[in-house]
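Every protein chain except one is present and positioned as in the full complex.
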Amino acid sequence: MSVTVEIGRRDDRPPVPPGGAGWSCPKCHQPADPAAVRANLQVCPACGYHLRIGARERIAQLVDQGGFRERWAALKTLDPLEFTDLETYPERLREAQAKTGLTEAIVAGTATIASVQCVLAVMDFGFMGGSMGSVVGEKLWRAAEMAATEGLPLVAVCTSGGARMQEGILSLMQMAKTTCAVDVINEAGVPFVAVLADPCTGGVVASFATLADICVAEPGALLYFSGPRVIAETTKEELPADFGTAERNLALGHLDAVVARTELRDKLANYLRLLEGGGTPERIRARRARSRSPRGLVDATARRAKALAAHARRPFGRGDREAVYTPQDIEA
Amino acid sequence: MSVTVEIGRRDDRPPVPPGGAGWSCPKCHQPADPAAVRANLQVCPACGYHLRIGARERIAQLVDQGGFRERWAALKTLDPLEFTDLETYPERLREAQAKTGLTEAIVAGTATIASVQCVLAVMDFGFMGGSMGSVVGEKLWRAAEMAATEGLPLVAVCTSGGARMQEGILSLMQMAKTTCAVDVINEAGVPFVAVLADPCTGGVVASFATLADICVAEPGALLYFSGPRVIAETTKEELPADFGTAERNLALGHLDAVVARTELRDKLANYLRLLEGGGTPERIRARRARSRSPRGLVDATARRAKALAAHARRPFGRGDREAVYTPQDIEA
Amino acid sequence: MGEEIERLSTRLKTLRHEKRRHDAWLTVQIAREKDRPRTREYIALLIEGFEELKGDRLRADDRAIVGGLGWFEGQAVVVIGHQKGRTLDEQQMHNFGMARPEGYRKAQRLFRLAERHKLPIFTFVDTPGAYPGIAAEEGGQARAIAETMRNMARLSVPVIATVIGEGGSGGALALAVADRVLMQENATYSVISPEGCAAILWRDAEFAPQAAEALRPTASQLLALNVIERVVKEPRGGAQNNPENAANEVRQALRETLAELVAIDPAARRAQRRERFRKLGAFSEGSVAGAVINALPSLSPRPQRDF
Partner (left out) sequence: MGEEIERLSTRLKTLRHEKRRHDAWLTVQIAREKDRPRTREYIALLIEGFEELKGDRLRADDRAIVGGLGWFEGQAVVVIGHQKGRTLDEQQMHNFGMARPEGYRKAQRLFRLAERHKLPIFTFVDTPGAYPGIAAEEGGQARAIAETMRNMARLSVPVIATVIGEGGSGGALALAVADRVLMQENATYSVISPEGCAAILWRDAEFAPQAAEALRPTASQLLALNVIERVVKEPRGGAQNNPENAANEVRQALRETLAELVAIDPAARRAQRRERFRKLGAFSEGSVAGAVINALPSLSPRPQRDF
């Protein structure tokens, strides 16, 4: 039922940073060569400002060469509420599709990140503000289910303005649905790592994204449930200048780390290997067999190969169980 | 091995409030008839100030007539560290025993509280400041184990200045030991209710006492881990006037309720019945059989009898399990 | 005559449309009605021997959420609900039913209590939404809501949520990841308030009635979308006109629903709860003819009452 699409190591249509040839950083205003900015993963070489990137470019940055197979690309949103504001929902969808070349605000599939196989789901803020409707929820569910079934870790790169109002209550229900998807993951004992990119707000940050085993954000990313405008209108409180930034969230205990985009790929691979370090010998053997496939090891560095070997050595001992969670396992 | 002692409904040596015949409240300074104060459970009739009471008087206030059998009374503290400061530890123990008529800072046994059978452990601040040493820890362990084994709820009335320094590291270890005792209780799925009386501090409030299913305190009770003197010395911070009070702790989310001593008995019975309301039909039948013994129902009021009947009706449904906890069940 | 038919048909369509809008907006008004019974009123009318249990065991007791233990028809239950209050003083004390992270964490710790002692859980949903304050945000509002949902999803005990007023956004859903969601006839439940939706999509909050219509927030509409299981009748004009009668309708719905849930094995109940939320959504899986998944029943609004 699902359609698979190959995306190369480098996106063949990388978004040129705003301004084209005469680009200068929106933060530090330093001019830079767009090609150099692209080569620096769309991060300003002068000040480290992280530009927003689309789902396909993100995938290209993270995965090994040829290391992504898209799944569930045929899933299409319906218009269950026949929603019309100033435009109809189908009109808005068509515009978003034309603008991004995507069918929905999320792209998901199987991936290899620095030789570690995983399921990867990446959101795209350019598609209706990365809003979460039925298709985003369903793809996340399927990604989680595949991770659980195949014993693969799940990586989600999240950027979203929140729920998709045009699907009304059903968009709200995606918060519960994706939360249940995390429960599926936890029950299977497979790792789940979330990367929050600018901006990540509303229903996404208040559901699956912040329930990951490890939750990191890109520098400067804005993260909040209620936005500054709503807060100001409702409470008249004055917001701190760095309200909602990744750095502030880190200090407030809500993130494991802030990770620069240039380090993200290696960090993700290390996180995944470490979290799998406690799996059963069976699972590790299975994983190892998969990782030995030629493609998986193409660009593995010596360090990674060493970690992989160490990973395989790891005996955990007897009595280790696959299913970690029980119905009674209500944790904070 | 354990010795049982009967304590009557009313203590035959009730502590006269300080000042004897000419008593006046240490808080509101209103004079009152000592007998009236005793009849009011050692609570000032004018302002509601709760006087400190010893373990035996507390038990007499809480249990039904003839409804307490002391257990483990023969447990005696050793002097494992041969501890000597200005006095030896054995000397301090003898003084405390002479002063209180107790062998240790805790009295424990089986009890009937407003017709509800339970295991009851009551601390005594008069015995070396209610400090927790090896015997306090062991009695709590045995009380918890009996509760778990017999399917009885545990009620602990806690008042303590903290760990007993004269037992050195072994007193510290009682924090871990009593915490493990709570785990025994939780694993068995039996209710545990703690009452914090003035003062309850240090190692007791940082171990079993605050891990109860329901944790209430008496009005005005002081509750803290580190005391005002230590805080002032270490941090030079100025303490709020109501620092550590039960009322402030309630507002800070650390207590379920503040319960006046005059309502404590009925509240405890209601809490225990409610928490047992989800037990298996088998356990309820067993409890009901016990509760039907003549003594158990002697002073049951119509309301209590009704609640008891309702309690027995309660069908929970299939698939209900005795052991609620699994090793994986790490909760907040 | 064909022209006249067309003209009348258009007119009828317009009128039906206007009636839908009127009905949706009217329901929003009733759901917010100041005198409407709140969680505490329902607790007083439905629960015997209620013992309130306060606090999140971390740093605060959030009065926008009330919780405790009590007897429902002889069965001990844990009850948790948003509390709005009726008078202005009460409303301020309860922060208009807008919970902070501390409130959601109080709910979580009461879930654990229920789970440990195998007590069914009733939640009452009545909130404009989670509180959008700086301290609430920085105290982890997002994750508090997410965790509350996840912990509800994991419960092995039966959970029934009843929407009794406004079911506003994630702040409402956090108490509604239940086995069954009941909803009073005049309650609403939506992803965003009509005013908020209008301000964003129409760029003018005055279009709230239009947004209310578009969001389909009423009980009968949500029943058609499978988002709730049951509409609970209210006295004519709304629950505030006869709270006892309203409570009796809720009581009957809770009794029947609980009996249904108790008959299910806990593990199966939990699996079904997850499946319930898994199924919510409307999408098709392209290329394959007839492979439309999660198609919905007709949404044509049925008239619910006459005013």
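In order of appearance the chains are A, B and C, and numbering begins at 1 in each one.
Assume a residue touches a chain if its C-beta (ideal position, glycine included) is under 8 Å from a C-beta of that chain, and two chains touch if they have at least 3 such contacts.
From a predicted model like this one, the values you see are computed outputs, not experimental measurements.
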Missing chain -> touching shown chains A, B, C
Across C:Leu26, C:Leu45 or C:Leu58, the one contacting the chain not displayed is C:Leu58
Considering the whole complex, which of C:Gly103, C:Gly140 or C:Gly238 touches the chain not shown?
C:Gly140
Sites on subunit A contacted by the missing partner chain, in the whole complex:
186, 189, 191, 213-214, 250-257, 267, 270-271, 273-280, 307, 310-311, 313-321, 324-325, 331-332
Please give every residue of subunit B in contact with the chain that is not shown.
1, 3, 74-86, 133-135, 137-138, 141, 163, 165, 167-177, 179-180, 182-184, 202-203, 205-211, 223-226, 230-231, 234-235, 237, 239-240, 243-244, 248, 252-254, 325, 327-332
Go through subunit C and note every residue touching the omitted chain.
57-59, 101, 105, 138-140, 143
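By our rule, only the chains that are shown with their structure count from here on.
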Comparing each chain's Cα average against the average over all protein Cα atoms, the nearest is chain C
Round to the nearest whole Å and give the separation of the Cα centres of subunit A and subunit C.
30
Multi-chain contacts in subunit B, i.e. residues touching at least two other chains, fall at 324-325, 331-332
Tell me, which residues of subunit C touch at least two other chains?
108, 112, 115, 266-267
